[in-house]
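Here the complex is missing one protein chain, while the rest keep their positions.
== chain A ==
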Amino acid sequence: MASLLGRFCRKLVVPGSAHGSRMISTTACDSEAVKSLNLYSAINQALHIALETDPRSYVFGEDVGFGGVFRCTTGLAERFGKNRVFNTPLCEQGIVGFGIGLAAMGNRAVVEIQFADYIYPAFDQVKRVFPTLEFDFSTAEFLIRGFNSQIVNEAAKFRYRSGNQFNCGGLTIRAPYGAVGHGGHYHSQSPEAFFCHVPGIKVVIPRSPREAKGLLLSSIRDPNPVVFFEPKWLYRQAVEEVPEHDYMIPLSQAEVIREGNDITLVGWGAQLTVMEQACLDAEKEGISCELIDLKTLLPWDKETVEASVKKTGRLLISHEAPVTGGFGAEISATILERCFLKLEAPVSRVCGLDTPFPLVFEPFYMPTKNKILDAIKSTVNY
């Protein structure tokens, strides 16, 4: 564990905020009050604001009452009451389904699934989407539990199949996802690719506390069901100056967080931290890297990536999820279609292996900084 921690800073330098890199920020101007917050606190702030600004909004899921297993829902029940912030029975398909019903009646439901690994049972309910109910799922693993039953067949299709007579735009499903150093099969998964294949929902993944607050508020207020994956590794590790006021970061807009000329790197969530380290190392060897945070994976901002690749002629995508069928494949195929003649090298993907997420083998499984650096160099030297 200590060795894994050694790979990262104790307090992570958030991608895009490092000295020397040009950061194009879409968030608050400098005169606004800011506070140094970690990821779970930023998310907590967003939830407080969401519930404060819309009296018809709800937050629920397993264990959210006392503050949630990752502390994201601290203080909400005390402040807004148990009618609006409550624990649910242990049943992801029930959580999403219940949220769909609430959202269909015009409310905002912010649902937490404890681990994205558990989202699969709710899968079906999400497809028949209802308004953005925000569900607090503790890990994306558990989100997989919800996947089939409610997310895919219900939430996502709700507006479409009813001819827009009904919708559940008020539904937002939050789930912690991603490697944490010791999570193994069921507390480390990155299931975003499944959801990106479902027309009718949106998939959003923030990279840092400030991004998370703005993107979460946008997700909650977006009139479509949104699955919001939070990189659990960053809950405490990432600290950033976060504006205290109510602000939103637009969905479906990627951000160039580091400018460069030789190669474009695209990623999301916690992986951007690793990618940025690789970019810094590459710079020492004379390679100028452009790093893009996709932020919204569905629908994704093709134009920003396209413009960048047309400039650099090279593309590298990195994600923790297994490489086969991962979302990198979609980006690669699209960019190939749009930028074929501009490409100097094949699109490179540095991703997780095609195995269930292993415990002791995690350091081997992960798309590490050096794997990315090697891929940058071989792409540039193609």
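What we mean here is this: contacts are C-beta pairs under 8 Å (C-beta built on N, C-alpha and C of every residue); 3 or more make two chains touch, one makes a residue touch a chain; residues count from 1.
One rule holds for everything that comes next: contacts and distances are computed from a predicted model.
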| item | value |
| --- | --- |
| Protein name, per the UniProt record, of whichever chain is missing from view ("Trafficking protein particle complex subunit", "Dolichol-phosphate mannosyltransferase subunit 1", "3-methyl-2-oxobutanoate dehydrogenase (2-methylpropanoyl-transferring)" or "Integrator complex subunit 9") | "3-methyl-2-oxobutanoate dehydrogenase (2-methylpropanoyl-transferring)" |
| Selected from A:S252, A:S332 or A:T379 as touching the chain missing from the view | A:S252 |
| Sole contact to the chain not displayed, among A:F66, A:Y160 or A:F364 | A:Y160 |
| Contact partner of the left-out chain, one of A:G94, A:G184, A:P250 or A:P358 | A:G94 |
| Chain A residues touching the omitted chain (full complex) | 83, 86, 88-89, 91, 93-94, 96-107, 109, 121, 124-125, 128, 130, 149-150, 153-154, 157-167, 169, 199-200, 202, 223-224, 252, 299, 302-303 |
